[in-house]
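Structure record follows, encoded as structure tokens.
Omission of a single protein chain aside, the complex is shown with its protein chains in their original locations.
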Amino acid sequence: MGKTIELEIFRYIPEIDEQPAYRSYEVEFEDDWVILDAINHIKDKMDGSLSYRWSCRMGVCGSCGMMINGIPKLTCATFLKDYYPKKVKVEPLLGFPVERDLVIVMDDFMTKLENVKPWMIRDKDKEKTIDKGEYLQSPVQLEKFIQFSMCINCLLCYSACPVYVVDNNFIGPAAIALAQRYNLDSRDDGQDQRNEYIGKHEGIWDCTFVGECSKVCPEDVDPAAAIQQAKVTNTQNFVKSILWPFGGKK
Amino acid sequence: MWWALFSAGGVMAAVFIPILILIIGFIIPFDLVDESVFSYERMHNAVSNPFMKVILLVIIALPFFHFAHRFYFTILHTGIWKNKPVLAFFSYGGAITGTIIAVFLLWRV
Partner (left out) sequence: MKPYYRPPPHMFWLHRKPYFMFIIREMTSLFIAGFCLFLLVFIYSLGQGRETFDNMVAFLDSTFMIIVHWIVLVFALYHTFTWFNLTPKVMVVWIGEKKVPEFMVLGAVYGGWIGVSIVIAWLILY
């Protein structure tokens, strides 16, 4: 038979609870169980009132991020056996309001994501008609941004970022990395619009390169690198705009 | 653009400061080289060279801005003090003051 591990889970049901509380569950598990398996087991067999987000259980959808013993993780990719025999403390992602139990309110991130315009922006006069063919991109051009396109919006990086957790005004790792993903795309012309947004104080300049966002990222996006590179580009643009007032932005 | 000054200062600090500490903090006091190397005449000659003054100013003043920047954000993000304008005034103002003093002292040599 399997071993038994204790999960201490953050509970908050807004209709009933004034304050959140922790509740413990003893779960029998096999070595191939991830934390999400145990939470599903609790929901199905022990306590149906538990709420949390999940979908794909294979590290693609980005919805099952939680704080595991204080560190943001995808629960579908974190094994119970790595914690056994110690107990596992499960909390909602840090830095966000809690809607219910392990479910966080994502509105703040959604607004920021929209503000960085994570889609292709093209100058009108550069548009081709369909019969002229597709917009070609070389492997080298692809390599410049492909890494930053892997983001699954799981928000682990936000919870790992002390700057964001302390001050929610910070635009944050994932949104800026996605801005860079489009800024570095050879088919895109929207750099000026995006840089105007991420170039604010609450944008790239608030980042102090703690680097934890990149460490917790399940897809190796490296948002910290994206932010520093954006700082370099913005600084260069600034210097150019002083030295060459007429063509600084190009 | 405080960040430009910050990162320039970071480079100066990373590249030049360790060897300078090694020389001033260890090679001089442990007499690892002949004393004449650090004689007043030799040092005075070297530092009174205008070109040398500029180099020294860069090496000394930029780390002040590097410090100011890190100080500002550390105080802010650890929540010790949250008054941004006043904090910025003292941090970056301090670095500017340090630079002016450095210019003045180098000028006088």
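In order of appearance the chains are A and B, and numbering begins at 1 in each one.
The criterion applied here is as follows: contacts are C-beta pairs under 8 Å (C-beta built on N, C-alpha and C of every residue); 3 or more make two chains touch, one makes a residue touch a chain.
Worth saying up front: this structure is predicted, and the values here are computed from it rather than measured.
**Student:** For the full complex, can you list every visible chain touched by the one that's not shown?
**Tutor:** When the full complex is considered, the omitted chain touches A, B.
**Student:** Which residue from A:Cys64, A:Val116, A:Ile176 or A:Ala224 sits in contact with the chain not drawn here?
**Tutor:** Residue touching the absent chain, from the options given: A:Ala224.
**Student:** Residue by residue, what part of chain A touches the chain that was omitted?
**Tutor:** Output for chain A: 12, 14, 19-20, 70-71, 94-95, 97-99, 105, 140, 143, 162, 165-166, 208-212, 215, 222, 224-225, 228-229, 231-232.
**Student:** For chain B, enumerate the residues touching the unshown chain of the complex.
**Tutor:** 10-11, 13-29, 33, 37-38, 40, 43-44, 47, 56, 59-61, 63-64, 66-67, 70-71, 73-74, 78-79, 98, 101-102, 105-106, 108-109
By our rule, only the chains that are shown with their structure count from here on.
**Student:** On a C-alpha centroid basis, what's the spacing between chain A and chain B, in Å?
**Tutor:** Distance between chain centres, rounded to whole Å: 38 Å.
**Student:** What residues of chain A sit close enough to touch chain B in their complex?
**Tutor:** Interface residues on the chain A side: 162-163, 166-167, 205-206, 208, 231, 235, 238-239.
**Student:** List the residues on chain B that touch chain A in their complex, please.
**Tutor:** 1, 3-4, 70, 73-74, 77, 79
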